[in-house]
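All protein chains but one are shown in place.
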Amino acid sequence: MKKEFTPRITSFLCKWCSYTGADLAGTARLQYPTSIIPIQVMCSSRVDPVFLIKAFLNGSDGVLIGGCHPGDCHYETGNYHARRRFAIVKSVFDSLGLESKRLKLSWISASEGPKFARVANEYTEEIMKLGENPTRKSIFL
Amino acid sequence: MSSIIIDTSASRKVRELLRFLLESGKIDAAVTMRKIPEDSSYDLALITDASNLDEAVPIVPVMTVNAGQVLSSISTSGKKIAVVLKPCELRAFVELVKREQGSFENLLTISHTCGGVFPLDLVAAGKIEELLPKYEKIISKGEVPANTRDTCRACEHFIPMNADITVAVAGDCESGKGCVMYLNTDKAEEYAEGFSGERGELKFDPSALKKMLDARLLEKEKLFASITEDGPGLDRLLDTFGKCIGCHGCNSVCPICYCLLCDFESANFDYNLPYFEEHLSRRAALRLPPDTIFFHLGRLTHMSFSCVGCGMCSDVCPVGIPVAAVFRKTGEKTAALFDYVPGRDVEESIPVMVYKEEEFSDIG
Partner (left out) sequence: MTDSERKGAVLPAAKEPGDAVLDFLRLVMEKKLADAVILPLKVPSGDSYAWILMNDISLLDDAVPIAATMPVHGAKALRSLTRKGPGNLTVIAVMRPCEIRAAMELEKLGQVHPDNLILATYDCPGAVQLQKYVDDPAGSEKLFTEMMQKGKPDDSAKPVCHYCENFSMFDSDIHFGHLGLSDKEMFVIPGSSKGSKFLEELGLTPAVDLSAWEEGIDKLKTDRKKARKSAFEETGVQLRGIDGLLSVFANCIGCHNCQSACPICYCRLCYFDSETAEQNPDALIIAAEKRGGISLPEDRILFHTGRMAHMSLSCVSCGQCSDACPVSIPVAGVFSYIADQTQRTFEYIAGRNDGDPLPLRQFRKSELPGVHELVKDADAEVSSHE
């Protein structure tokens, strides 16, 4: 029997917004898939582009960054910088024909438990459609 | 702004200018390419004594090192220095100044319309002398020499941006004679005051180089297509970079990569044995040393938007990976996100240092 594919989505979540949002989703008993592997960061701008790449090449089926909505950054402007860096990584992936759909940036505030659950569900579904990341088994990386 | 008609070869005229500037004490030093006759080799030189200028070949299609990179170590000496740069070297230096790795304050920048440079293996083989006459003939006709670096043939920025002095050698003069030197700035006028040569009021006309631009754009299209020709994606990436030996030569000759210790050489990416065990448990195999693709993808995100396409990286690659072509192609995309042209304007911030509140509405 073929084992059902359970994606792994490495998720860098900002401590002030998205991580708290994920907590809220939990305490509100909202269902979201176990595919989300949360890593708390102090700000979405802490996520160096190489974090995304390393997670992608290590075989994460998806990589998610969760940050505060534009204008709401705990450090005022961190998420604007995060957005630019994310745009660069996405563009690098696109220009080389790598699956940039495996990378996602989402704004989720501390009060948006339902949004967190929705993003987690929708993104997991999207990744399920893409299937397993080919980097997971590649030996020449 | 005035212009000076060149009555000899362009390279010789620039050498005369450097001599004039050094002898008149207007500058303390000059940076120019130099030919070492006994070894039939070339180097970049910092010259303080005018008598040492005899071997200088300011305009020569050879780039042993990106002069912009070297300039960052001398531009802040407080001395007045005239530098002869190829357009991409000047652009690289602009990018470095933005990163606080140099200053234009005491520099007089002299650049020229560029026909491209020969790969280093031709330089090492001592072939330049033999190739020069044909090269000069081709670029004077505004055509693209075939045996230059691939990124040179595909370079549309062969007209210097922001040089104090522009020497027009490509397209509008025969065999380097009858070329024009354009003084673009007050600084240039001031330095060149008293220098011999017939003055005029000519304005640089880029339209004379339309033919060259069109040919290069066509080459660019071909070059970029070659990067993904057997289909894009991970397999293609492994095909291209799979033979990388991890020497990081591309990084060390890159004028933009100024970090003393690159992130990818740092302790951040040293692994202990459990890392390898974990990988073995699911990959069945992995490469040693690891992180080959990671290095190149990482560098693409770190610096590609500032890539000036000088081609040094491809030239030093021991296994012939077309590093420069990949970085140019991707760099054009990443720079376009921010309507950014590397080296265009020293006042323009690098894209990752600034932001706009309203942008990338499709992200997030």
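Read from first to last, the chains carry the letters A and B; within each, the first residue is number 1.
The definition used in the following text is that contacts are C-beta pairs under 8 Å (C-beta built on N, C-alpha and C of every residue); 3 or more make two chains touch, one makes a residue touch a chain.
All values reported here derive from a predicted model rather than from experimental measurement.
Undergrad: Which of the displayed chains are touched by the chain that has been omitted?
TA: It touches the following shown chains in the full complex: A, B.
Undergrad: From the listed residues B:T64, B:N184 or B:T334, report the one that touches the chain absent from this view.
TA: B:T64
Undergrad: Decide which residue listed in B:D43, B:D214 or B:D345 touches the omitted chain of the complex.
TA: If we include the chain that is not displayed, B:D43 is the one touching it.
Undergrad: Which of these, B:E95, B:E219 or B:D315, touches the one chain of the complex that we don't see?
TA: B:D315
Undergrad: Just one of B:V117, B:L223 or B:L238 touches the chain that is missing; which is it?
TA: B:L238
Undergrad: Which residue numbers on chain B touch the omitted chain?
TA: Chain B touches the missing chain through residues 28-29, 31, 34, 36, 38-39, 41, 43-49, 51-52, 64-65, 67, 70, 73-79, 120-121, 123-125, 235, 238-240, 242-243, 245-249, 252-253, 260-261, 265-267, 270-274, 276-277, 280, 284-290, 292, 315-320.
Undergrad: Could you please point out the chain A residues that touch the chain left off the display?
TA: Its contact residues with the unshown chain are 139-140.
Note that only the chains that are shown with their structure count from here on.
Undergrad: Once you find the CA centre of chain A and the CA centre of chain B, what distance in Å lies between them?
TA: 37
Undergrad: Considering the complex alone, what residue numbers of chain A touch chain B?
TA: 49-50, 53-54, 57, 59, 67, 69-71, 77, 80-81, 83-92, 94-99, 105-107, 134-141
Undergrad: Which residues of chain B touch chain A in the complex?
TA: The contact residues of chain B facing chain A are 228, 231-234, 236-238, 242, 263, 282-287, 290-294, 297-298, 300-302, 304-305, 326, 329-330, 333-334, 337-338, 351-352, 355-357, 359-360, 363-364.
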